[in-house]
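Excluded from the complex is one protein chain; the other protein chains are retained at their positions.
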Amino acid sequence: MRPSGRDPAALRPVSLQPGFARHAEGSCLIRMGVTEVLCTASVEGRVPPFLRGQGQGWVTAEYGMLPRATHTRGDREAARGKQSGRTQEIQRLIGRSLRAVTDMKAMGEMTVTIDCDVLTADGGTRCASITGAWVALHLAFEHCRRMNIMTRNPLKDQVAAVSCGVFQQVPVLDLDYAEDSKADADANFVLTGAGGIVEVQGTAEGAPFSDAELMALLGLARAGTAELFAKQREAAGL
Amino acid sequence: MRPSGRDPAALRPVSLQPGFARHAEGSCLIRMGVTEVLCTASVEGRVPPFLRGQGQGWVTAEYGMLPRATHTRGDREAARGKQSGRTQEIQRLIGRSLRAVTDMKAMGEMTVTIDCDVLTADGGTRCASITGAWVALHLAFEHCRRMNIMTRNPLKDQVAAVSCGVFQQVPVLDLDYAEDSKADADANFVLTGAGGIVEVQGTAEGAPFSDAELMALLGLARAGTAELFAKQREAAGL
Amino acid sequence: MRPSGRDPAALRPVSLQPGFARHAEGSCLIRMGVTEVLCTASVEGRVPPFLRGQGQGWVTAEYGMLPRATHTRGDREAARGKQSGRTQEIQRLIGRSLRAVTDMKAMGEMTVTIDCDVLTADGGTRCASITGAWVALHLAFEHCRRMNIMTRNPLKDQVAAVSCGVFQQVPVLDLDYAEDSKADADANFVLTGAGGIVEVQGTAEGAPFSDAELMALLGLARAGTAELFAKQREAAGL
Amino acid sequence: MRPSGRDPAALRPVSLQPGFARHAEGSCLIRMGVTEVLCTASVEGRVPPFLRGQGQGWVTAEYGMLPRATHTRGDREAARGKQSGRTQEIQRLIGRSLRAVTDMKAMGEMTVTIDCDVLTADGGTRCASITGAWVALHLAFEHCRRMNIMTRNPLKDQVAAVSCGVFQQVPVLDLDYAEDSKADADANFVLTGAGGIVEVQGTAEGAPFSDAELMALLGLARAGTAELFAKQREAAGL
Amino acid sequence: MRPSGRDPAALRPVSLQPGFARHAEGSCLIRMGVTEVLCTASVEGRVPPFLRGQGQGWVTAEYGMLPRATHTRGDREAARGKQSGRTQEIQRLIGRSLRAVTDMKAMGEMTVTIDCDVLTADGGTRCASITGAWVALHLAFEHCRRMNIMTRNPLKDQVAAVSCGVFQQVPVLDLDYAEDSKADADANFVLTGAGGIVEVQGTAEGAPFSDAELMALLGLARAGTAELFAKQREAAGL
Partner (left out) sequence: MRPSGRDPAALRPVSLQPGFARHAEGSCLIRMGVTEVLCTASVEGRVPPFLRGQGQGWVTAEYGMLPRATHTRGDREAARGKQSGRTQEIQRLIGRSLRAVTDMKAMGEMTVTIDCDVLTADGGTRCASITGAWVALHLAFEHCRRMNIMTRNPLKDQVAAVSCGVFQQVPVLDLDYAEDSKADADANFVLTGAGGIVEVQGTAEGAPFSDAELMALLGLARAGTAELFAKQREAAGL
């Protein structure tokens, strides 16, 4: 039995609220249960040094958590003077996931920086960030199209992510914090609308897991992201 | 004429939403026009080294701005590896303002850390932070009282802040960004419910200002904070 | 009764020694009682990136304290790897104060960096820094004029600062450390030769203060800076 | 055809040289083709603060690359003042992988720190680090047993890692740099001697990959690690 | 011919002014020509962790240069966030030199921190720092003796330093900046009152130098430090 009483294959209630941030070219506030992440997309008319003069764009991401997004207050990374390894790992994952569905040649020499800031954390913040970030990115590209900065939206597909895990021997979808902290294994899947795998990150917390378990988790993730893709299209006005 | 069309003595629409953050002992989302700051209060059962063993508590504050709270994206301070001078100045101000109305002897050896994170910025973020922080702090102290950690709420008075300025020769209340960036002078006033001055910080941006102008701004601030005190009491359930 | 035996409206003995630093384009060693600050002005033929190509100059300031300027040794900020919030707050204040009386268009694309280094601290170091820095800046501009780098001295007025406070219920001028550490309120005033207010920073250390007290402190400051302006003119050879 | 001419299911020549480092309690120099990583295990009689008094041990890892381990010189992280996100991600992975096969209760309150320093890089350094680190850790535990610090070796199983990828549409084992930089997808698998999955990290570099491809890569990894387990036992004298 | 017109074996005019810093337990302002260094000694009743409980004391040093001590302004190390390699090298040298003549057993568990801050630089600042620091340290120990914290002064001998160099083929004593920047070789000698060598640091700037040249420089240094020892005794009241 899951602590939340959810069915093993059930997502938490999901909402994606586009345009939450007033100033950003694109933004989305995503809620998955109690987890709440504000995703903004900022467009800038230049690329990092390693891409200059190549006629292509870049998409990158930064991730942060408000100090009291969690049950007990965490250090403010700005005050401590550096980002944790976990933060860096997550923001690298978000950036790779979005670049996997973006035609960077079609962007021109522009950079879109996605900021994912966790207002409230209850497990699954990196996955929620990716799912919400796609909406913010889509809206920013649409903004560029309306401004005639781009002739078409460079997104080739949707991308969304969900975490699954083995909890008390049962594969379950969309771990919340109560499950995540006790799961035997958990895996984050980043999948495309067309059904391809962009990233899979599975970790045994207790005993190692088997090939069959990995496949079962992937199956749950595929069902879960199908729902998320629908929510994304709705939020993006597609 | 003010860019917003407001009367010289008019505040922007103000709302204080208590309990916005799920996990914090106290929290308040304050909106002053477009400016939006999430204030949380986190209680911890120990004091900084310089106060140990003295039987008193401590209240401190940290301040941050989401990178895309502003019109154009700013650097993430955590990524840059240090907090700006402006950030440090503001968080020191918030901390001092709250300590001025707290009976730290009545707290026992506890620390409350206030986090003020700007979700959207349109001028006046430091003042909104102080006003919202007081509500978060009050709620956290009430929480401690209900938990029997404290026998009474250690707050001695309310504290709120507002910025005023001389805009096109006219003293005006509650500057927004469009005014702030063009004001001849601006001053932040931190005042108590009983009418005392806790902090005044006035700066001439263009020509120096006169004693009379300083007094005029103080008068506007006193009227403005009267409204804010009412909003605080309402949000705090007083 | 003041610990120093001074009259409430009396400054400490003040001296401004121009040319103390051998290599700087302008310099001044200011002593206010035991407080001693070495101010130097360094001229450089370029401006920060945000001002390039605008045909105007820039004046900025840095502040530091020798580790044993104080009663007990403080950390060396260079060894600790960062400047404290207090240091950054002070150097921002010094820079703003000097820019308020400088015609930056008249400078051409040049930067003057003022360094204020406290050799001995006994209260009032930020105010002494501003007062001494004006002399260093004036001398550096005169140097530029003699070198035909500038056709006229870009200073529009004098600027000086003094701290006042409410000590044992009495408003007093020019707090030393013994008073500062026990004052009910203290306020730093940065005033111009023409009588305008450039900055006012008042803080209640104990009970909040009233409008009347603020005005009384401002009155003392005006009298005190009148003396300082005379000392500045003498040191600057005016 | 692979650039190295290897069969799709062939590992590079592998050697594990135990005892390379003179001073460490356990060490192993692993070579996989040109890739060369020095793994050392250092034993210390205390645990990190979050584990104190719980009667269990800890295994952690740090990772580094000599500046000229690569084709062109990279920055020295010590000189730059921080570890890259990639470095932190890798050292977190190594630590998790080793802890998955260690009975930390059986260690007592001790910490083993594994250092993996890449002397020469030609792809697959994180996987080689894990494989070599297991040998170093085993030897360090044996050392502790001989010193009567531990009564039995706390390792529950072997752990080894290998990267696989889809190169020119063909799933191949043990990517070298020439393949890694052009692969459509690559995945790192951390597997136990008993056949369980400890970690899987798959990333689409070009087009997303399919479930079947993921399974094919996992199959290759299982065959590859079987060889590595034999090499580990030999190096560990088992 | 030396730029200063000095005889090859002549020191610059030297003065040591004891007690320059009001708050320090011991202090000395040393001038060697234009070079000017403020040395303070701060006493603290504890030792660094590696010495705790061993019943001995510690002497350590920090070094800094005001940004405009030099002909052109240098970066403020506190603002840049780290001390340069040169600074660290110098402060390590000063600390070693002073410890070489201190009976640390006789100190008890106390630390004396010497701060050497260069107000004006014209070559030879590290040597001047050592010479002045000895006076500050002596005075601080005398202070401890008067306070009955120590029963005798733990200094076993005097220590002083001077730089020598080969300038236009001629060995010369006490290089100033004009010579230092053009010398073929320069060497810093730290010598004791009894004639022993504590440190020698010789560097060929142009062509390598010979054994005979090294000995000639050492001879000059011995004569030069004889004068410095006399000045130290005078400043220390011996």
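Chains: A, B, C, D and E, in written order; residue numbering restarts at 1 for each.
Simple rule for what comes next: a residue touches a chain if its C-beta (ideal position, glycine included) is under 8 Å from a C-beta of that chain, and two chains touch if they have at least 3 such contacts.
As the structure is a computational prediction, the values presented were derived from the model and not from experiment.
*Asks:* With touch defined as in the header, list the contact partners of the absent chain among those displayed.
*Replies:* Contacts of the omitted chain with visible chains: D, E.
*Asks:* In the complete assembly, which of E:34, E:51, E:79 or E:100 touches the absent chain?
*Replies:* Per the contact definition at the top, the residue touching the missing chain is E:100.
*Asks:* Looking at D:9, D:66 or D:106, which residue reaches the missing chain?
*Replies:* Considering the complete complex, D:66 is the one touching the chain left out.
*Asks:* When the complex is taken as a whole, what residues of chain E touch the one chain not shown?
*Replies:* So the residues of chain E touching the unseen chain are 82, 84-86, 88-89, 91-92, 96, 100, 187, 191-192, 194-204, 207-211, 213-215, 218.
*Asks:* Residue-wise, where is chain D in contact with the chain that is not depicted?
*Replies:* These residues of chain D touch the chain that is not shown: 21-24, 27, 34, 38, 40, 42, 44, 62, 64, 66-73, 76-79, 81-83, 87, 113, 115, 117, 119-120, 122.
Everything that follows uses one rule, which is that only the chains that are shown with their structure count from here on.
*Asks:* From chain A, which chain is the farthest off, judged by mean CA positions?
*Replies:* E
*Asks:* Which integer distance in Å separates the CA centroid of chain A from that of chain B?
*Replies:* 33
*Asks:* So how far apart, in whole Å, are chain B and chain E when each is placed at the average of its C-alpha atoms?
*Replies:* Chain centres of chain B and chain E, defined by C-alpha means, are spaced 50 Å apart.
*Asks:* Could you tell me which residues belong to chain E and also touch two or more other chains?
*Replies:* 81-82
*Asks:* Name the touching chain pairs, please: which are they?
*Replies:* A-B, A-D, B-C, C-E
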